[in-house]
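All protein chains but one are shown at their positions in the complex.
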Amino acid sequence: MNLAFNGLTVVAVSAGAFFFMAGTVGLLRFPDALSRVHALTKADNLGLGLVVLGLLFQVEGPFAALKLISVWLLTLLAGATVTQLIARTARLGTSPF
Amino acid sequence: MSDATLYGLCGAVLVGLGLFGLIVNPLPLRKILAFNLIGGGVFLLFGVVARRGAAAGLGGDPIPHALIITGIVVAFAATALAIALLLRLFRETGRATLGSDG
Amino acid sequence: MAFDTGLAVLVLGVAVWTLAAHDTFAAVIGFVTYGLLLALVWVRLAAPDVALTEAAIGSGVTGGLLLGASTRLRRAEIQAAGEKPGATLRFAAVVLCTLVSAGLAAIVLLLPEPAPTLAPQAAASMAATGLGNPVTAVLMAYRAIDTLLETVVLLLALVGIWSLAPDGVWGGFPGRRHQADSEGVLTFVAQLLVPIGILVGIYIFWVGSVAPGGEFQGATILAAMWILVMMAGLVDAPPVSRRWLRLLLIAGPAVFFAIGLAGFAIAGAFLAYPVDYAKLLIVTIEIPVTLSIAATLALLVAGPPERAPK
Partner (left out) sequence: MVADFLLAAAGFVLATVAVGLVRILWGPGDDDRIMAAQLLGTGGIAVLLLLGQVVSLPAAVDVALILALLAAFVSVAFVRGTTRSETDRA
């Protein structure tokens, strides 16, 4: 049982790490701000979500698990809205330069 | 070399880097940033002393930890005051430097 | 070990970038990153209380303050960018700073073995305070006078900032009035985040008596949430001459000082607590102190009055 949980952790965290890498590659390679925002959102949502999922198999107690999930939800909500704000700034071209 | 020593050396270099920025950069806001970099380095040095004092089931000596927390808050207050002074200077002179000719 | 080496190198790299960036705005973003990485370092050094403080104040609120200042000073700084010190001064600075770093590094390498520590004493006396977090016990009991003076220092800094107000707006509204966002995204962010943030702030404050957390970290989050609703244009900052605001600001230090004085009568020394009531008294101090610190921090960020009181 424990071994199975450890295996699930390894799989989920590895997948999460992969998405972080994908987000960084997108940030570096995509030509314009809007597609970079897209890449960033993917990394945010999936990478952290999978890492949290992996860690859920390790924590003890429902409160610790709840806190882990709320960290993810908070990042998701804040990240999505803020990314929208940045995307709007990029679209309107109101960069200070 | 232990992890604590490694971060101690990191803190030592940070203090030197921040001091350099404080002396060399002519813009006051950059000097404020450099001052905060020095602060981070000093706190790190102190934190290494705390980490080496781990005992009695605690991960570090709690007295330096409490002093570092106090230090971070006071450094913030000093930064806020410095920025208010700088913005007032800008309002009065229209300049963001400390040159004596303006 | 490899992880720690990488993290240390990353911290140094971000520090160099913060100093070397041409644009101050970019330097400030470097500084926010620096604070975030330091929070990771504090976790590695088994100092979660410090990590919480660094994440909240060192990175978050200081970052917001510096971002605001850098955008307001931007054009003036672009004009002033040409002024560079001479080669001699730069060389002297390199020599001096290398010596300082080398000296500190030598001290780190030559620290005494075994390391001096007060951890056993702190752990042994913790039972007398009724607290479960040694750092909070230090802040609120063994070195409570430091904490009391710190709350006063914060107030003095605020008085210093307020005294920078020009005559015409004396006692007026701090900072600029932010317009509510026309497309509603900022309003949405504020309405969504602020209730969660207040909950997290209270939780971090409350958990501080038994686990990492405490009044400074909780207060910083509450302050950040107040600044957030002001930035989103949902509420305006109050004029600094308001009586309720002044009372809120001094309530924490005043209660702290009063209970400290009462210590003479009930426990025989300034800021001494009788063992049976130690935890109750500490919590009685902490609640108003948290609210006062939160208000002070938010107003420190808001800056001196810029608009006349109505």
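Order as written gives the chain letters A, B and C; numbering starts at 1 within each chain.
Heads up, the rule we're going with is that a contact is a pair of C-beta atoms (placed from the backbone, for glycine too) under 8 Å apart; a residue touches a chain by one contact, two chains touch by 3 or more.
Every value quoted in this text rests on a predicted model; they were computed, and no experiment measured them.
The chain that is not displayed touches the following shown chains in the complete assembly: A, C.
Even with one chain removed from view, chain C keeps its contact list with that chain: residues 2-3, 6-7, 10, 13-14, 17, 25-26, 29-30, 32-33, 36-37, 39-40, 43-44, 46, 48-49, 51-52, 55-56, 59-61, 63-64, 67-68, 70-72, 74-75, 176, 178, 186, 189-190, 193, 196-197, 200, 204, 207, 211-213, 217, 221, 224, 227-228, 231-232. Taking the whole complex into account, chain A touches the unshown chain at residues 6, 9-10, 13-14, 16-17, 20-21, 23-24, 27-28, 33, 36-37, 40, 43-44, 47-48, 51-52, 55, 58-59, 64, 67-68, 70-71, 74-75, 78-79, 81-83, 85-86, 89-90, 94-97.
What we mean here is this: only the chains that are shown with their structure count from here on.
Taken pairwise by the contact criterion, the protein chains link up end to end in a single open path, with no chain closing the loop. Chain centres here are means of the Cα atoms, and by that rule the chain farthest away from chain B is A. As a whole-number value, the distance joining the C-alpha centres of chain A and chain B reads 31 Å.
Shared interface positions of chain A, defined as residues touching 2 or more other chains, are absent.
The touching residues of chain B, when paired with chain C in their complex, are 3-21, 23-27, 29-30, 32-34, 36-37, 40, 43-45, 47-63, 65-70, 72-74, 76-81, 83-88, 90-91, 94-97, 99. Residues of chain A touching chain C in their complex: 74, 77-78, 81-82, 84-85, 88, 96. Chain C meets chain A in the complex at residues 25, 71, 74, 183, 185-186, 188-189, 192-193, 196.
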